[in-house]
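The complex appears here minus one protein chain, its other protein chains still in place.
So, chain A:
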Amino acid sequence: MTDQTSNAGAVRPQTSKAEKSGLFGLRGKDASLLILVAILTLCAPFILNPFPEGSAMAQFNAGYPDLMQRFVIFGIFAIGFNILFGLTGYLSFGHAAFLGVGSYAGIWSMKLLTLNVIPSILVSIVVAGLFSLIVGWISLRRSGIYFSILTLAFAMMSFALAYSVLTPITGGETGLQLKYFDPRILDGALAEGTTPRANLFGLEMGTSYELAVGNWLFTFNAGYYIAAICMLAAFYLSIRIFRSPFGMMLRAVKSNQQRLNYTGISPKPYTLAAFVISGMYAGLAGGLLVAMDTQVGAERMFWTASGEVVLMTILGGAGTLIGPVLGAGFIKYMENIVSTINKTTLEGWFAFMPDGLSDVFVTIVYPFVGKGWHLTLGLLFMAVVIFLPGGLVQGGQKLAAMFRRDKSGTGATKAAKE
């Protein structure tokens, strides 16, 4: 699950199976999906900045590095969670623990070894993988609600430990930051007072290139592209897992464990493997969070963070390939954009109305934006779960089906007229 293996996986099929299957061993639809996602992520700085600077709509622009990084990082987190929850049906309620452990491991690698992000991300993945092996080995003794509670207990234990007892390792309440006097045995010593910055062979994560076209400003950030490439690799790997015999076994676990057992297959190693894989995805996400913003706090492991990834996956569509990424993007957009709308902005929007009326509208809308964005999210979540149990992906499919019916319908009427 490291970058290395996923790259190796991407290269191998070209030599052995290229004649049978298309892009990197993916079949038609999957290959198109991967290409689509690749184009969208690589062009995100354009797509997410549709409004010119300084316009009234500019605050809906999401194309700034910090938010774009979060889109792809939490996309990775949700993709990994979906491999466990979407395929096997085991609902882990403690996945943020692996993200947090990955982050701590990553920052320690930057403190002790080097500021280069590659070793740091690898360490994050490995440590999170080992931790999830332990947690999974114990929690998977139970299934259903008991499994969820066990994982939740582990995550809250990790949070409590990181917050208090393990302060020497985790920095407790203040968390961990990089300091210029950290040992960093592979790098040279930094000058006193300089701020250590994560880099990829000298390319700092914060480096951005700004492109101004008319009133528009597009930012291309090094950190974002590194995270985006990780997400594409993670996404590619998840497609491969979904389509593989292993993925089919995971779906079989969800469907009927009894039959699986009496077909000579033990579900336990499959669920454990899925658990560790998704733990490593979480570790990758944690490592990337540290690479982008070199600090960690224990609140990253709090149960609300675990709940958030569940929401992302279900909102987007559990068990679908693209759903988790959509869900992650949706929630992070709400969290960062809708929450910035304040009373003044609202008053600006409704200024064209007569005084009394605009006040009424502001009062009605206000609870749903700004700090009330959770309310909007909650309502949307309820609507999705009730009307679209398959998540946003199902919504998209329904829309597509409707359009197709319309087309064939108009085609038929045309034919009838002729």
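Here, a residue touches a chain if its C-beta (ideal position, glycine included) is under 8 Å from a C-beta of that chain, and two chains touch if they have at least 3 such contacts; residues count from 1.
Assume contacts and distances are computed from a predicted model.
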From "Ribonucleoside-diphosphate reductase subunit beta", "Branched-chain amino acid transport system ATP-binding protein", "Ger(X)C family spore germination protein" or "Stage II sporulation protein M", the hidden chain's UniProt protein name: "Branched-chain amino acid transport system ATP-binding protein"
Residue touching the undisplayed chain, where the options are A:A222, A:I265 or A:V365: A:I265
Contact partner of the left-out chain, one of A:G247, A:G283, A:G297 or A:G391: A:G247
Absent-chain interface as seen on chain A, which is shown: 9, 12, 17, 20-21, 25-27, 237, 240-241, 243-249, 251-252, 254-256, 258-266, 269-270, 273
